[in-house]
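This report concerns only the one structure given below.
For this view, one protein chain was removed and the others were kept in their places.
So that you can tell them apart, the chains are marked A and B in the order they are listed, and the count of residues begins at 1 in each.
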Amino acid sequence: MSSDEDRPSSVSRPSLFLERQSYRRRRLSDAARLLPFMGAALFAIPMLWPDSRSAQEGVTLSSAIFYIFTCWAVLIVASLVFGFAAGRMTAQDDSDPETDQWQR
Amino acid sequence: MSRKVLLIEDEPNIAEAIRFLLTREGWQVETHAEGTDALQVIQGANPDLVILDVMLPGKSGMEILRDLRELEDMQGLPVLMLTARGQSRDREMAENAGVSRFMTKPFSNTEMLTAVRDLHAQATQS
Partner (left out) sequence: MATLNVLILVCLGYVVLLFGVAFAADRMAAAGRGAWLRSPLIYTLSLSIYCTAWTFYGAVGNAARSGLEFVTIYLGPTLVMISWWWGLRKLVRVGRSQRVTSIADLISSRYGKSNTLAICVTILAVLGGTPYIALQLQSITLSFSIFAEADPSGLYREGSSVFWVAAGLAVFAILFGTRNLDANERHHGVVTAIALESVVKLFALLAVGAFVVWGVAGGVGPMMDRIDASEIGQWNVDAGRWTTFIFLSAAAFVCLPRMFQVMVVENADEGHLRTAAWAFPLYLLLMSLFVVPIAVVGLDLLPEGSNPDLFVLTVPLSQGNDWLAMLSFIGGFSSATSMVIVTAMALSTMVSNHVVMPIWLSTQEGGGAVSGDVRNVVLVARRVSIAVIMALGFFYYRLSGGGAALASIGLVAFAGFSQLLPALVGGLFWRGATRTGALMGLTVGFLLWIYTLLLPGMGGALMPEVVLHNGPFGWGWLRPQALFGIDGMDPMVHSVMWSLCLNTVAFCVASLLSFPSPLERLQGAQFVNVFDHSVAPRRWTGSVAQSEDLMIMTQRILGAVPAQEFFQAEAEKQGGRASLPEPTPAFLERLERELSGSVGAATAHAMIGQIVGGSSVSVEDLLAVADESAQLLEYSSQLEAKSAELTRTARQLREANTKLTQISEQKDSFLSQVSHELRTPMTSIRAFSEIMRDTDGLSAEEQTRYAAIIHDEALRLTRLLDDLLDLSVLESGQVSLNVGGDTLRSVLDRAVSSALAGAGHTLTVQRSKVSERIPLQTDLDRLGQVFINLISNAQKYCDAEDPILTISAHDVGGQVVIDFADNGSGIPPEARSMVFEKFARVGVDKAGGAGLGLAICREIMQRLGGEITYLPGQGGAAFRVRLPMAYRQAAQ
């Protein structure tokens, strides 16, 4: 999301404001879709590491642990951020019956 | 020379007025008030001119005219048609049916006399 979208739009143009809102929701749901793929990609990287059977110097277990747990933590934080954003979005328009429309 | 006009009109007062006017012009006026047998009456009377009302009991003036023009020897008979309805559609219909002159009631006596004279003059010239 660019800073442009974050800028609050003027009250005098409510339609634009709504469009912005729904635009941001779309991007948010894109992010939600992307997150597991990002996670899968991160966790696929260890497959490229040389394992102990190969001639090369392998990756030490401590660095492997460091890598995996860091990725894990990053995913958790991303999920936390998304959860809050989604919660705020849903809370904002509880009255709007079409809340779910935008996730398609 | 005797000129004969056949007046087909169901309103007795109007018929009387026209009779008065044309008699004074030297016409011999015969009247008839029915639409049904008008055609036979015309053939029987053999007039020089026919004055025909549109709204007649039994058969409308339009139909009488149309039937009249079907007859071989009646093509050139001058027919002056009178109507009280005064719709332009009636004029068109009458012209299609082969009317010689079309007049809307009420008319002035001069109008009536002029029309009769013109029609008679045309008929005798041709």
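Please note the rule applied: a residue touches a chain if its C-beta (ideal position, glycine included) is under 8 Å from a C-beta of that chain, and two chains touch if they have at least 3 such contacts.
Note that the structure is a prediction, hence the values are computed from the model and not measured.
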{"item": "Missing-chain contacts mapped onto chain B", "value": "10-11, 13-14, 16-18, 20-21, 24, 33, 55, 57, 84-87, 104-109, 112"}
{"item": "Touch residues of chain A, complete complex, unshown partner", "value": "29, 32-33, 35-36, 39-40, 43-44, 46-47, 49-53, 58-62, 64-65, 68-69, 72-73, 75-80, 82-84, 86-87, 90, 100-101, 103-104"}
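One rule holds in what follows: only the chains that are shown with their structure count from here on.
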{"item": "Distance between chain centroids, defined by C-alpha means - chain A, chain B (Å)", "value": "99"}
